[in-house]
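Read through the structure below, which is laid out as structure tokens, and then see the notes.
The complex appears here minus one protein chain, its other protein chains still in place.
Letters are used for the chains, namely A, B and C, taken in the order the chains are written, and counting of residues starts over at 1 for each.
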Amino acid sequence: MIRFECDYAEGAHENILKRLLETNLEQTPGYGLDDHCETARELIRKACNAPQAEVQFLVGGTQANTVMIASTLRPHQGAVAAWTGHIAVHETGAIEASGHKVLTLPSENGKLTAAQVRTVYNEHWNDTAHEHMVQPGLVYISQPTENGTIYSKAELEELSAACRELGLPLLLDGARLGYGLAAPGSDLSLADVARLCDMFYIGGTKVGALFGEAVVIMNKKLQKDFRYHIKQRGGMLAKGRLLGIQFETLFTDGLYEQISRHAVEQALRIRRAFSDKGIALRYDSPTNQQFPILSDDAVKALGGKYTFSIREKYDESHAVVRFCTSWATQSDQVDRLIEDIAALRQERP
Amino acid sequence: MIRFECDYAEGAHENILKRLLETNLEQTPGYGLDDHCETARELIRKACNAPQAEVQFLVGGTQANTVMIASTLRPHQGAVAAWTGHIAVHETGAIEASGHKVLTLPSENGKLTAAQVRTVYNEHWNDTAHEHMVQPGLVYISQPTENGTIYSKAELEELSAACRELGLPLLLDGARLGYGLAAPGSDLSLADVARLCDMFYIGGTKVGALFGEAVVIMNKKLQKDFRYHIKQRGGMLAKGRLLGIQFETLFTDGLYEQISRHAVEQALRIRRAFSDKGIALRYDSPTNQQFPILSDDAVKALGGKYTFSIREKYDESHAVVRFCTSWATQSDQVDRLIEDIAALRQERP
Amino acid sequence: MIRFECDYAEGAHENILKRLLETNLEQTPGYGLDDHCETARELIRKACNAPQAEVQFLVGGTQANTVMIASTLRPHQGAVAAWTGHIAVHETGAIEASGHKVLTLPSENGKLTAAQVRTVYNEHWNDTAHEHMVQPGLVYISQPTENGTIYSKAELEELSAACRELGLPLLLDGARLGYGLAAPGSDLSLADVARLCDMFYIGGTKVGALFGEAVVIMNKKLQKDFRYHIKQRGGMLAKGRLLGIQFETLFTDGLYEQISRHAVEQALRIRRAFSDKGIALRYDSPTNQQFPILSDDAVKALGGKYTFSIREKYDESHAVVRFCTSWATQSDQVDRLIEDIAALRQERP
Partner (left out) sequence: MIRFECDYAEGAHENILKRLLETNLEQTPGYGLDDHCETARELIRKACNAPQAEVQFLVGGTQANTVMIASTLRPHQGAVAAWTGHIAVHETGAIEASGHKVLTLPSENGKLTAAQVRTVYNEHWNDTAHEHMVQPGLVYISQPTENGTIYSKAELEELSAACRELGLPLLLDGARLGYGLAAPGSDLSLADVARLCDMFYIGGTKVGALFGEAVVIMNKKLQKDFRYHIKQRGGMLAKGRLLGIQFETLFTDGLYEQISRHAVEQALRIRRAFSDKGIALRYDSPTNQQFPILSDDAVKALGGKYTFSIREKYDESHAVVRFCTSWATQSDQVDRLIEDIAALRQERP
């Protein structure tokens, strides 16, 4: 079986393992106060063109989202998110467990628009019973989204302008940020993301690291006491240098971009193979997740050799499935998949 | 500077790094559902003589304590703990953030007694206003304690009997469990701990792993839905196999015991050096943490070459400090410390 | 201005005030442990034909819902509700503040069906990633609903059967329960409600009392320690007898039914007036809330003399509004409203 069901099926990029070995017996202070973390912070600040940013390292995405959101909101506020947002669907109510409602908005492609944010804000404040309802307290987006789609620079500029005008911090979940930045046609740089968001994280777990997410806090007000929140939510790694070493490595010599590009290239090869076969893609994703609409026969045929995830039923005899590539995806594995796609019985969804 | 301030200053035991390298490009399912985790579970069940135990892996101690406690209690219940307990002091209110009070009891040495537990329970239920007070819902202990002391088998038997009689689950924080089991004079086996507790964790972070704690759930009722709680509290590692591989390694060929013994031997050498010099130890610790009472001069003298932590002021001119050893402590570093202790100016606390 | 905007614009039924006066200088124990509360409990148990029920009194609806739900769920569970449910919309995230997600389902009329409950349950457990999602832990319904509609006995039987089969406690918000029981065509008795639900409350605030809701707990398991939850959530009234006296009065000589009938009769007069005028009703409500679809002109015309609430925009020139009656609504006030409705300019939504 060749695994395309997620982007965390393997360990870490070899450079990272090498550095972990080299530094293994160094003695450092704990909790992210070591030199590796400091160097990694500096590298990230540079990549973000954000010398005043605070950078903190957490182990995983649910943790990062919970700490970012719970440290930003007051108790009566909620997080505005697309109904497909990871925090709304796949975190077992972690945000609610911290006391906050996720205020979901419909979204066909996984993205929110500035207009939607303005509407939800205005509806809240125009309602005479607004204090009987959860107050919108921040906007949460993912780049790329859970559907593989990406915000353009213009879209993010607009969203950011709306958020700033309304006083709503804009938080970005970058679990797969590398794959978004590497998407062909993406006109957003890491510095743009930093400039336009109040807080975001750069995903490591899905982009070359064993684990780890780098939270970048641009908004001065949100920087205050952030490390208390990390500790309180169980996110402060004793051997914090493990996170520093990994991000140091990812942000040296362009490794993060390079491996992100690789994953996207492989994903687009798979996408082309489906398209060539006349198999439609559910979302227009230029990133490492692809969502073909497969007949049950095709699911069965490919399911014998490859793992992928069933996302939703499409109609009586078709399903939307997800194929993921990653930094670790091997070209020859994709070759084989492409061959098998080409050999599928012709069909039309 | 040689670091004795904590037991997480280095990376991981070389066997673990070796295995991480060997398995790096294996493709596995995520979230602890892989074969390495299964094998590690099986090894731990055997070591615990507990074929029915559920074993789950988490990244760190605060996380493990929060998940164990929040999954056990109902909202109106609290965790009974010594006032020195890690959950009461050093977790930034993680337990309270999950909605529960820590009901602290005084303790000179860091241990709770069966008599104390009975008293707090009876006082609650005898109070006619008991529903105006937090109900004791579980008992939390650490082995070894935060003061380095250990429960004997007789003490743990008594505590366990009291808890079972009163219907209070007994939870044990084993962040340094290896060092407790390896203490000279300890008559407790891992199987005893499993037999006497409802839930506990076997610490990896401080005992040879890069990170990781293995939660062992003996009580059937507490096993139900435990993995939801892990996910909700941000403790479910995407690449769960990293935890499986580490515990697989630690529980192969007695590695966990062997490296624990090493740490304790080094700690006892340090202890003897202080005693020989007439320097008192604040707690009678047979484990890897030692708490000498040092004059300010001695603190300054040793502080120039070694890191250690200041625990509390003892009197006008003395402080209780902590020296920690670990699986990674090098014998020759301890040699040098012992020489420097011997060379201290004579003093009496 | 005559107020039809809510059912809590006046004080209490005169019998209640009379009893409060008569008992004012009695000395009683606090917190609902007095004889009046005991008598009220007994009267309610009888009316519910439920001698084993636990009855507890709370001050208001948000409080009652929060205590009922937070005492029933485990941390990783959520409350299944219609998206119009009061807990989903108008309680400022009180349920989320207690750590739980509200799992909303679409509903045109405010009701849930047994089929919907089965679907959401099965979807959860069939999803291989179910532990990454909030587990359905109870079903919350309102009778009458926030749209004034009511469950028939057959519907509630089906819903209850589904819930029991799936192990989901069924909780019913009876803020306006009296008005539901008094609806013409309603075939549900209070005893039916008690038989079919695990927990529910009988609303007093909107049905004749100054304030107060009587929570009836049928499910033995959910009775345990319920009073701790009341106290923890700030719902335990010091002078609990105030609640006892009010429910004692409401459940003496059929007062609760009698005043409920009055409110419904007045509401149906208003409904007929709108229908006679050709003004459509948004929901088919046989209870004390009526939802005509008014032109902006009609809103303006009636708005000069009466208060009512604007529920939502219907189209460019119409809105859905709500008129409420209550136990206190005076017949002659309704007469005047009916005249003014009849005098509206003819229109068609």
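Everything that follows uses one rule, which is that a contact is a pair of C-beta atoms (placed from the backbone, for glycine too) under 8 Å apart; a residue touches a chain by one contact, two chains touch by 3 or more.
Bear in mind the structure is a predicted one, so any value in this text is a computation, not a measurement.
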Just name the one of A:Gly61, A:Gly99, A:Gly203 or A:Pro286 that touches the chain not displayed here. A:Gly99
For the chain left out of this view, which of C:Gly167, C:Gly234 or C:Gly254 touches it? C:Gly234
Given C:Thr66, C:Ser186 or C:Gln266, the one touching the chain that is not displayed: C:Thr66
Absent-chain interface residues of subunit B come out as 75-76, 78, 89-93, 96-97, 99-102, 129, 131-134
Those residues of subunit C that touch the unshown chain are 1-3, 5-6, 8-12, 14, 17, 20-21, 23-30, 59-63, 66-67, 91-94, 97-98, 205-206, 210-211, 228, 231-239, 242, 328
Note that subunit A touches the absent chain at residues 70-71, 74-76, 98-99, 131-132, 135, 225, 227-229, 231-232, 236
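Here is the rule we use: only the chains that are shown with their structure count from here on.
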In terms of CA centroid distance, which chain is the most far removed from subunit B? C
Distance between subunit B and subunit C based on Cα centroids, please, to the nearest Å. 50
Where in subunit C do residues touch two or more of the other chains? 75-76, 99, 131-132
